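First the structure, in the form of structure tokens, and then the observations on it.
One protein chain omitted, others in place.
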Amino acid sequence: MQTQTSFDNGGRKAALDVLAGAPARALAELWDGWADKPEHSKVRGPEVGLVMVRGRAGGGGVPFNLGEATVSRTSVRIVTGEAGHGYCLGRDLAKAEVIAVIDALWQRDAASVEAGIIEPLRRLAAAVDGKRLEETAATRVDFFTMVRGDN
Amino acid sequence: MYVAVKGGEAAISNAHALLADRRRGDRNVPALRLDQIVEQLGLAVDRAMGEGSLYDKELAALALLQARGDLIEAIFLVRAYRTTLPRFGYSRPVDTGAMLIERRISATFKDLPGGQMLGPTFDYTHRLLDPNIVGDEVPQPVIRAAEPERAPRVTDMLGQQGLMEPDGDTDPEGEVGDLTREPLDFPLDRDLRLQALARGDEGFLLALGYSTQRGYGRSHPFVGEIRIGEVEVEFDVPELGFAVSLGRIRVTECQMVNQFKGSAKVPPQFTRGYGLVFGQAERKAMAMSLVDRALRARELGEDIVAPAQDEEFVISHSDNVQATGFVEHLKLPHYVDFQAELDLIRRMRAEHEAKEALE
Partner (left out) sequence: MEGVIDGAFADPVMQSQSVFRALMDALANPGTMRKLPVPRAIGTSMIPELVSTLLTLSDHDTSIWLDEVLRSEPANVQFASFHTGAPMVAEPGRAAFAFVHSAEAMPPLDQFNPGTQDYPDRSTTIVLAVPSLSGGPALSLRGPGMKDEVHISPSGLPGDFVGQWEINRALFPRGVDLLLVADGHVMGLPRTTRIAEGQ
């Protein structure tokens, strides 16, 4: 199994990051439109569990446990043999399963998955974040100092 | 002492039916949906998540609905639910320095790299009730062109000048305490204190923080920085062999900066109290940072003279689910205890009267 690690882990991670953060509806629509869905069997899950989220004292000091978050996860194997793993915050088992299948598919044909699913989701996320950023920027304080006194 | 008391079954069952009825209220009024609670009562949802110690907006909204808006009851429901789920593991510590910022202010520095952003704040509102918000259409917020800009933590900036205590070294092999797994054993390390404070009752911590300002363990605090926004939750997935993002959560962080006149070991500098809470919860994060700083008295060699500095007192009483359990258990039948007390009082009264009659 160690021989399989020649995969581009950075690319796979980046794809999984985008998938986990994607709005469920947008992901479902893109997946519905995907023509060639591979048959898959579930290896583990889908299941809901908890991840204890950690912070750091002072932002950069000793780690501490902040509180838990619900997480859904699924592992699948698609007909061509690739195993895929899906993790996302929340209790959306269908989303976790779709992520797992897409992860397996990504290992077989990264280029198509990137073009058809990951890139559109990335653009959507950039647009949503950009709007949030601009709304926040409008509340930025532009300080100007008034001169007081005679001298 | 407790005795088994029977005979309440029908009454309990009917009381629960009545509770369901009263929760629903007038049937002519439309029933609340969870998405309405999530979207329009967001800060109540955030508080239920923070003190319920479980980040899941829909669950918190359901808890609020079921609890008829009673926050502590909702928090209790969330805590009970989380015990039914398996633990997948621990996330990597969130990086608040890389937050997608929605609010960021500092009371200590006017000009910050990244700027001061007021965000969706109640500050500067007039606190006048506004009947016009009911059912109104709100215009889209104003936008202003912005580029993503790295906003360094204010405390890191002062730290570079050596005037601010550093975050401290972290032991990469050190175990992180988890009060959901091991019972608390005083004295605590800071990791366990912060975990307890993060899920602690906002009202209790607010009052304690206030007490430090009024002179009970004074710490000369300034808000170094408050930031609210979303951070990535990264999780090491063993079967992948690398960490992936699970998505983003909203958190509020408060860095309280405190004057410190120094000790035998440490030169005069600013020390810090830290607050980090799920959701948008500024008051809670501020209170937490004040209490965190007060509880560092032992570590910093300060005299422990005030309630907020007493770790065992603060942490033992900060959990509102524990507190409500013990206070509310007084409603349970104590008939036998009370009978014994009654007998005792009668005997004492008889002795008292006999003695008076003699005199």
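A and B label the chains in the order they appear, each numbered from 1.
Keep in mind that, in the parts below, a residue touches a chain if its C-beta (ideal position, glycine included) is under 8 Å from a C-beta of that chain, and two chains touch if they have at least 3 such contacts.
What you are looking at is a predicted structure, and each value in this text was computed from that prediction instead of being measured.
Undergrad: Among B:8, B:241 or B:267, single out the residue that touches the unshown chain.
TA: B:241
Undergrad: For the chain left off this view, which of B:127, B:181 or B:265 is in contact with it?
TA: Per the contact definition at the top, the residue touching the missing chain is B:181.
Undergrad: Just to verify: which one of A:40, A:56, A:77 or A:132 makes contact with the chain not shown?
TA: In the complete complex, the chain left out is touched by residue A:77.
Undergrad: For the chain that got dropped from the picture, name the residues of chain A it touches.
TA: 1-2, 4-5, 43-44, 47, 75, 77, 83, 85
Undergrad: Which positions on chain B touch the chain that was left off?
TA: Contact residues on chain B toward the absent chain are 86-89, 181, 238-241.
Just so we're on the same page, only the chains that are shown with their structure count from here on.
Undergrad: Report the residues of chain B in contact with chain A in the complex, numbered from low to high.
TA: 49-50, 53-56, 58-59, 82, 85-94, 96-97, 100-103, 110-111, 115-119, 141-146, 148, 153, 155-156, 167-168, 170-171, 174, 176-180, 189-192, 194-195, 198-199, 232-233, 235, 237, 239-249, 251, 253, 255, 272, 274, 276, 278
Undergrad: In the complex, go through chain A and note every residue touching chain B.
TA: That would be residues 5, 9, 12-13, 16-17, 20-21, 47-71, 73, 75, 83, 85, 87-91, 129, 131-141, 143 of chain A.
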